[in-house]
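Shown below is the structure under consideration.
The complex appears here minus one protein chain, its other protein chains still in place.
Which chain is which? They are A and B, in the order written, and residues in each are numbered from 1.
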Amino acid sequence: MENNTMNRTRIRTIIFKVFVYSFLVGFAIFVLIPFYWMVLTSFKSFEQVRTEVPPSLFIGFKDLRLIENYASAWTAAPYWEYMLRTVTVAAISTVGTIFTTIFAAFAFARLNFKGRDLLFLALISTMMIPGEMFVITNYITVSNLGWYTPLGQTQFEAMLALTMPFMTSVFYLFFLRQAFKQIPDELYLAAKVDGTSDWKYLWKIMVPIASPTIITIIILNAMGTWSAYIWPKLVAAEYPLVTNGLREAYQDFFGMVNYSQQMAAALIVTLPLLIVFLFLKKYIMRGVSRSGIKG
Amino acid sequence: MEITLKEITKIFQAKDKSETVAVNKLDITIPSGKLIGLLGPSGCGKSTTLYMIAGLLTPNEGRIYFGDEDVTDMAPEDRGIGLVFQNYALYPHMTVRQNIMFPLENIKVPKQEALQRAQEMADLVGIGELMNRKPKQLSGGQQQRVAIARALVKKPRVLLLDEPLSNLDARLRLATREEIKRIQRETGITTIFVTHDQEEAMSISDEIVLMDLGVKQQVGEPQDVYDDPYNLFVAKFLGTPPINMIPGEIKNNQVFVKGAKIGGKVAKNQDVVVGIRPEGFNIDPKGSLELEVYMVETIGRDTTLIIKNFEDEEKSYRVIVDARHRIQPGDKVKFNIDEDKFYVFNQETGERL
Partner (left out) sequence: MLEKQSNLKALFYLAPAMVLLSVFTFYPLFNAFFLAFLKDYEFLLRSARGFTILGNFKNVITDPDFGIAMKNTSIITFISVPISVIVALLISVALNSVKKLQGAFQTIFFLPYVTNAIAIGMAFAFIFHADYGLLNTILGWFGINPINWVGLNASWSNAMFALLVYTVWGGLAFKIMVFLSGLQSIDKQYYDAARVDATPRRRVLTRITIPLLSPMIFYITVTSFIGAFKAYRTIIGMFGETLRPPGTLSKDSLITIVGLVYDALAHADATGKMSEAAAASIILFSITMIFTLIQMQISKRRVHF
């Protein structure tokens, strides 16, 4: 009798476990499919993709084209140039963002000044406003400043147009202020008693303590630049970043699209993000789950 | 419901595969219908033991019996236990009534009966008026009672409480421990509670089980354990202020402390540790033990003399004397020691001689 109920609960637990894992595996496959399809197609030859209907879901070892499509994707557009430019833009805007947000977050978290709370409220309210509202005027501003002219824009002007509007961020400022706020007041008071200047306290105490948050900001900002598409297309059409290059160089319309090459290119653009993610997972995940709780 | 633990061992494995023995070959029999305090310092395995009785943890070795029934492999919901958690675990989105009724709904008790039983239980613990409040609107003591009502409403065979008083302030603690005692008396349910506070355990338990490092140290009625500790640990753990541990020796069946003879003990000659309860000192001009008073603490009812411990500055000795004696720091006072207020322990093993 007793044994029976025991076995029944045990069996029910096992069935439940099997069910949960199947559910998870099912959705894991759903999530992974696009990646698999990209990788698979990028390893197929042009002919194989074009002649196999329906396409094979696996690829034999002898049919594997490990390099061919990547090489042709790489040369179909000046990818080195795109990447170099993207990395440069990401570096400039990230360094800029870090400095401006550290300064401002320090002021909001540590200093007492007239209108502080009102100003902060005004700043975080702008987070509710869709970016498109800013883009329109920024496009005009960038043109007025001479950084964007439809013809004859120089590389330097393009860089200014691509980076200057992204040298600070209200969201990161908010995020970093929260991290700064968590540092106990006592540390600041102790530093004051010891005669430490604000400047020194910021760099020697606050920044090191908040460094995980700062790393998160660096990663998220750099990844954002890597995936930027709309703004670069608007103000630097002749100097595309990787994502613009990807969409344009392998645009499929009516012609004979080389899908394996297209997928190889898509993977080239995706791969750096995945690598960064796998190595710096905890920083990225923390940033995301924090921002969900309130931000 | 008598509860028997037979040779229970629980080993926790950390991520790095290192193992911790939380409970080691524990044998306890908990008599039916009594209030039992499971007592010990933090990390002694008392909560682990409680959770194993509840079924939330499974022992690696040994068996647990409720009466004659072996419940070791039984799921917690089948054991017929009520469990009150340390932080009460009241569902914040439900009212008091919904919280108390929740266990009944799980076992599909008809609505009307469930409502009635919930009300009875709430009245028993004295929160019958608060049924429509949410937990956040209650004080800590009231939340505690809701948690007890929720644990009792399904008429469990055993009531388990994990550190029931630790989240309450000092004043509420006194009131609540009496309340727990009353509820236990009225329901007559076998009740086990875990605590690290010896005063709390002594004050309301019918019996206490004293544990340390996963091993049972002593079981018995509070006064018996206090009066007759089996070992150094038990003697040290019970009593406030704690017992004074003084190096001494046995010579010719006499016990000597600081060169003074304080009593007799039939044992072979050796160095020992002598424990003297603070209340065991009697001021007597003809007393054998002379001590220099370092500080005097007055609380009105009686007076505590603090004596410098030259072996260990941290652990000064404490002597409780009648408040009528007016003693100044620096005074040298002579004492006699009550025969039944000192214990002699083996220096190596800590066992009582």
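In this section, a contact is a pair of C-beta atoms (placed from the backbone, for glycine too) under 8 Å apart; a residue touches a chain by one contact, two chains touch by 3 or more.
All of these numbers come straight from a predicted model, not from anything done at the bench.
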Touching the absent chain when the full complex is considered, from A:Asn7, A:Thr126 or A:Gln155: A:Thr126
Residue touching the undisplayed chain, where the options are B:Ile8, B:Val23, B:Met52 or B:Leu83: B:Leu83
Chain not shown, touching residues in chain A: 16-17, 20-21, 23-24, 27-28, 30-35, 37-38, 41, 49-50, 52-55, 57, 99-101, 103-104, 106-107, 110-114, 116, 123, 126, 128-141, 144, 164-165, 167-168, 170, 173, 185, 189, 198, 223, 226-227, 229-230, 234, 243, 246-247, 250-254, 259, 262-263, 266-267, 269-270, 273-274, 276-278, 281, 284-285, 288-289, 292-293
For chain B, the residues touching the chain missing from this view: 54-56, 75-78, 81-83, 85-87, 89, 91-94, 102-103, 105-107, 134, 136, 150, 154
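In the analysis below, only the chains that are shown with their structure count from here on.
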Whole-Å gap separating chain A and chain B, where each centre is the average of the chain's CA atoms: 55
